[in-house]
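Note that one protein chain is taken out, while the other chains of the complex remain in position.
Chain nomenclature is as follows: A, B and C, assigned in order of appearance, with residue numbering initiated at 1 for each chain independently.
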Amino acid sequence: MDGIHDLGGKEGFGKVDVNEPEEAFHAEWEARMLGIVRSMTRPDDWSLDWFRHCREMMDPSDYLTRPYYDQWMQTYSSMMVNSGVASVEEIATGRSKTAPDPAADPINAQDVAKSMNVVGTYDRPYEKAPAYAIGDRVRTARHGHKGHTRLPAYARDCIGTIHCYRGAHILPDTSSAKSEELAQPLYTVVFEAKELWGEDSPDGDRIYIDLWESYLEKP
Amino acid sequence: MDGIHDLGGKEGFGKVDVNEPEEAFHAEWEARMLGIVRSMTRPDDWSLDWFRHCREMMDPSDYLTRPYYDQWMQTYSSMMVNSGVASVEEIATGRSKTAPDPAADPINAQDVAKSMNVVGTYDRPYEKAPAYAIGDRVRTARHGHKGHTRLPAYARDCIGTIHCYRGAHILPDTSSAKSEELAQPLYTVVFEAKELWGEDSPDGDRIYIDLWESYLEKP
Amino acid sequence: MTEHNSEKIAHIHEDLHSHLPSEPALRVKALESLLIEKKMVDPAAIDAWVEAYSEEIGPKRGAQLIARAWTDPAFRELLLTDAPKAVAEFGFEGWATGHTVVLENTATTHNLVVCTLCSCYPITLLGVPPNWYKTAAYRSRAVREPRSVLAEFGVTLSPDIEVRVWDSTSEMRYMVMPERPAGTESWSADQLAAIVTRNAMIGTQRDLPLAVKEPA
Partner (left out) sequence: MTEHNSEKIAHIHEDLHSHLPSEPALRVKALESLLIEKKMVDPAAIDAWVEAYSEEIGPKRGAQLIARAWTDPAFRELLLTDAPKAVAEFGFEGWATGHTVVLENTATTHNLVVCTLCSCYPITLLGVPPNWYKTAAYRSRAVREPRSVLAEFGVTLSPDIEVRVWDSTSEMRYMVMPERPAGTESWSADQLAAIVTRNAMIGTQRDLPLAVKEPA
């Protein structure tokens, strides 16, 4: 979707705050929210891409103004309501209207250390050979679609070169739209800055973007 | 500039409020702000395009959240400060720190009726012939620039057809950047919805956009 | 001499954002007070403009043009080919009317007007634009999914009616001429003008109901 989240190259957002304090968290609630996300039980069919898409569907002015972990709070809440895990009223009041699931067994503090070292992997077996080889020139898709996708708007309909092949990874466009893992070749594609932004960009500056095979075509 | 104002085709902004009350103004301050803009004296070198550009430079979250006439308030204020007509402090307090210009002679109520009927025109004499004729196919520019421009991002690098010639109009790109009126041929260009948005768009639906000659090239 | 420096304007916006009163009504009040004190504005002139936009300058003007065109073929021709001249016949000249264009709806086409980049609108003929016209929702969607927007306004277009969306990126000002409803053959121009709505002249209404304003 051409949502507010697709920020690459947009202008008017001002300077970067380079004097931010070094601490990991700037408020206790930020830390709690991250801890909640890491340790809460959840429906099996929540993918990372579904989470990202739900964040993208937030009101655009909320997206620009709400603190980051607050956006997590609202996004996870929207997913819980959508999946029937909790109601808006329950989330607003912090009080449950139903008894806990008798089978409930959330991760405990002792298991956190183990869980911490689990390596999530997103590449999957793939029978076919990738369509492009290193050094091939490719053109990116001209149009996106209404759902979640990972081809940024600034890199649409542009010519790049295959920098490397990363294996077949779960395609976000389907993993966000149904509970299904479709493996598709993933490439890092390199673009000249001039190709993306025009002739005023410096020679030799390049942008590397990870793109799935269906985002690409022969130029 | 690729600013927040360039909203055509962006997704995630929800439904249109079709049940808005019929009244012209929904609060008295809205009416006062419009009245101020119509009757205040101003530097000669404030163009409409400079106003538009100053509005575009507002913080993007203000642009999305502040009421429309409130955005006028802040934009005119920014122009006043920039041109040395007033300070931020004066605007914030509503109290002037300097005596009024002895030559000050703002429009009075009696003159409003006359002023109301002044036809602003934006076409200007132009010696050369327009480069394109009705029915010509044209391609829009692929890249914009950092300043104010009136080629919407959604219509960049697209093929359209010259629908009609509107005469030579003041080019916004220069009129917003210096106090200079550069006349340039203006065309209404028609695009198939499929060209702008992809194959899922309905056959026969079209978008008409007014574009200056320098935004166009032969395809 | 105005320095056209975008970065400077961005800084001033930040400054204003931090220092201005918290409510729009208070901000506008302060600005008006300041401009009066600086003799840059006459409050009576503000009153006069407010009155004009509340009464005289409104969609009734556009409606009169449309009704006349429906009842006078020569004026119709003029309105569709040289709208500024037609506007002048009614004495409706004003802000940007010199570049007015009137777009004719037919049985097979529907016109819709938007300004995706700001909020350009034929203010002198239709009065101040409704708030929805200036919202991100309308501006973003009208060019991409006009049929969905129209559906929200209660207009369901059959697939064989072509949509023509006009994005007002220049000072050309677009106004829609809706189809004259059947059953109004005997109506006067005044009676007809009473059924032409603002939304119909923007294009977010298509059929004009007769119910309320049936001739005597």
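The working rule: a contact is a pair of C-beta atoms (placed from the backbone, for glycine too) under 8 Å apart; a residue touches a chain by one contact, two chains touch by 3 or more.
Being a predicted model, the structure only gives us computed values, none of them experimental.
In the complete complex, the residue from A:M57, A:V138, A:A183 or A:L216 that touches the missing chain is A:M57.
Contacts to the hidden chain, counted on chain A, fall at residues 1, 5-11, 13-18, 20, 24-29, 31-36, 38-43, 45-46, 48, 50, 52-55, 57-59, 62, 64, 66-70, 73-74, 76-79, 81-83, 85-86, 88-96, 98, 100-101, 104-109, 111-113, 116-123, 146-147, 150-152, 154-155, 166, 169-170, 172, 176-179, 186, 188, 193, 196-197, 202, 204-212. Interface with the hidden chain, as seen from chain B, comprises residues 12, 14, 60.
To be clear about the criterion, only the chains that are shown with their structure count from here on.
The geometric centre of chain A is 35 Å away from that of chain B, both derived from CA atoms. Separation between the centroids of chain A and chain C, computed from CA atoms only, is 41 Å. Shared contact sites, meaning residues of chain C that touch two or more other chains, fall at 10, 14, 136. The multi-chain contact residues of chain A, meaning those touching 2 or more other chains, are 12, 14, 60.
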